[in-house]
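Just one protein chain is left out here, and the rest sit where they should.
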């Protein structure tokens, strides 16, 4: 994550044209690309497993939103805490959670992070500084504020990062949580992924506000907007917010402009979404955009893409194999683990 | 409520100096004054009854905030709906609810609007187009939105007006209710009485926002600020909001700058409030300010003040007598009236 | 007559009421364009338009609060919670506002909240619960739980016509698994009357919702073993048909209570307590409750199956009660 460039290699000649890229370490940039690719590959694998009838229930795709998760999470230190929602697979991936844990949870395995008690990416892991969400949208915001409060009280310079949707942002907990964080200047960042849809509901039925970020002012906190499909922009905007949070300057609300490229969940064909919308946003696919940019800067070529693709596939294959080999739960001892 | 002046009487010579006043009918202006005086007198009477040990429980004073209730409610038609909170006695008074009903409720009488089942000004009356609040702050906002939705659905041009405090505005229902009203452009007006305190909590512990009205933008609705101790300004700002609501232009959030001049409830000596604050705001008492203005304009003199005072006292005395003479409940038949 | 599903009957009931009474409207998340997460309101937007079929922001408290306000003003809203679980966001509105308005100052609050509940669907801790017991303890709310296609229709129509807030617990597992023929007449199931789902002599099974079906299956299987089970389908939890409960207890002298909700604090406790007080003389055996175990609802099939009571659990409890 270094901010200064290492000595450019031979391919770097084209890079001068992209001043923003030039500020970053090549490994860091390729890491962003790779983590988006890992996220997409894992997402695809989950969908494939669903189609093979191997998942316990449905699945929620984050396709097209990988930058919102990967770019933002890249701004964190390992000891910072993430609170991913259902479409933040990329955050889990980037924050260092082994892919097999995600798959074990999707496959309802006894050795998964919830032992089969909860599904999909609905889990947490203290070891990986990851808080698990509950389904009730918005609830994670006050809870992340509480985590940030613990850091602040103990004088730790850790930060909590979480997400909410254009739909979920209309739940009361958004208001209570952000306002609470504002009053206490808690080290917390909230990314509002405006992906235009909440299940079948378009944003104009969610709010009459011209955008969501203007709500930041109502809590006396910083607001920022960003192209949610530009992974580097996501990194930068979150990085600034995280740095400020760490410095005691309080929370930031970031509105990321993006698009949900699948139905709400796999059962939903999203017929209510105008076809053009998908077409337009397909052009703006975050992985596509970033790879074009890296290629233009001479940081990526066919060989590297192929190599990364192969490595990622190997990782996902291995994770799938591992997860699939795990035992199923037996339904004993549940009642003994309700209380700590 | 006429907007044009009737022919001024002899005393009116000084009125030209106050151009704003000149736009109004004299009776309307004196009516505002009178209704604030009625509110204050009723408030004082409730306090006196408390001190005589006659109330069932405590009481909540709206002293110093009469303009916020009387001025705003004056902008309504009788068939518009008010949803007063605990410090909106003036709204109940202005909207035509007989004072005895308030007193009967405070005295827990069987013939009161809640038959002794709820206390203080915690009641509603369909006959008077008044919705009763519940104690849980914020809850009345979505409920008033629902009333406004009924009007909109039936094509009635009625409006719902309610209030919230600087404290209560941080409850999730504020967010959900206003946002919902914004999406549907409901005919509704919310007045946020920023009286600087929520029980013992000052506004800087309630929010880091520089004001409350900026939250309107987050719901895509109009916001307005007003001197909450200027009854005519309260009338005007609410009137505009009500007119717009009636015309289908949606809800408005109005932040009124005012001050709670007593403790939270009668048991609270408000020692946590800096003495100077009370002193400063005492000078800005809404009844004092308006009477000075009316006097300057030649619309009020000692005689009229004395006359109004006497009439108001007589009304409050009569209401007290009536309420005190009412029977107490007997505790029978409660269970039969839980369901409609 | 062709067969209709449980959810189809619910839909038909709502539609008839929408047609009958202009003050009825539907409100909730994704109920319009999408026809609801389970398609309970499919076709309504096309037929009745917005705002009578009102897609809302994702705000349960606003949805239920708006219902309260609209109902006080004379409308008859029918709200859908996308899943019963999400009612916790509108909890305060229901238990404090909706429930207490009439008692406090008089107006009627004719509103329905539909709650798709129940398990067997691998929905996990937040899409599977049976939260009815929270509301059965709130005076001012009515609580119904249809177990049949007929009552899916009859109870939604009765709920819409009722002048009180009614919580309608529709069981997701039954949505498309139950099919029946319904008469054309205006079908109303009176709220507060239980239904004798099966007559028997040896033991009474008191149940509601999905447990009526598992119970019926258990009873059929036990019949072959010579045990005659009477099954009482409560249909309505509040008001509760105490008379029907005491009658079946007086008849069989043995009782098992079943619900899908977890055991501790579930509504079964209330039923057992009433019998232990009012039907004590008739009892020849302990009152058994068959319910889910006291954990959150787990997701994986192996766990959910171990969590939920099944036909075998019911058979065993019934048998033990008869043999006591």
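Assorted remarks:
We call the chains A, B and C, going by the order they appear; numbering starts again at 1 in every chain.
Throughout what follows, contacts are C-beta pairs under 8 Å (C-beta built on N, C-alpha and C of every residue); 3 or more make two chains touch, one makes a residue touch a chain.
Here the structure is a predicted model, which is why all the values come from computation and not from measurement.
Considering A:118, A:217 or A:255, the position touching the chain not shown turns out to be A:118 (whole complex).
From the options C:9, C:95, C:152 or C:300, the residue with contact to the chain not on display is C:95. Contact with the undisplayed chain is limited, among A:43, A:66 or A:176, to A:176.
Touch with the hidden chain on the side of chain C covers residues 85, 88-89, 91-92, 95-96, 99-100, 103-104, 125-126, 133-134, 136-140, 238, 240, 261-262, 264-270, 272-273, 275-278, 280-281, 283, 285-289, 294-296. By the touch definition given at the top, chain B reaches the unshown chain through residues 56-57, 108-109, 114, 116-119, 122, 134-137, 167-168, 170-172, 198-201, 205-207, 272, 328-332, 334-335, 337-338.
Mapped onto chain A, the footprint of the missing chain covers residues 81, 113-114, 117-118, 122-126, 131-132, 134-136, 139, 141-154, 160, 172-173, 176-177, 179-180, 183-184, 334, 337-340.
Note that only the chains that are shown with their structure count from here on.
Averaging Cα atoms per chain gives one point for each, and the point farthest from that of chain A is the centre of B. Taking each chain's centre as the mean of its C-alpha atoms, chain A lies 38 Å from chain C. One simple way to say how far apart two chains are is to compare their mean CA positions; for chain B and chain C this gives 42 Å. A separation of 47 Å divides the Cα centre of chain A from that of chain B. Looking at chain B, one finds that residues 172-173, 176, 179-180, 183 touch two or more other chains. With touch defined as above, residues shared between interfaces to two or more other chains in chain C number as follows: 56-57, 59-62.
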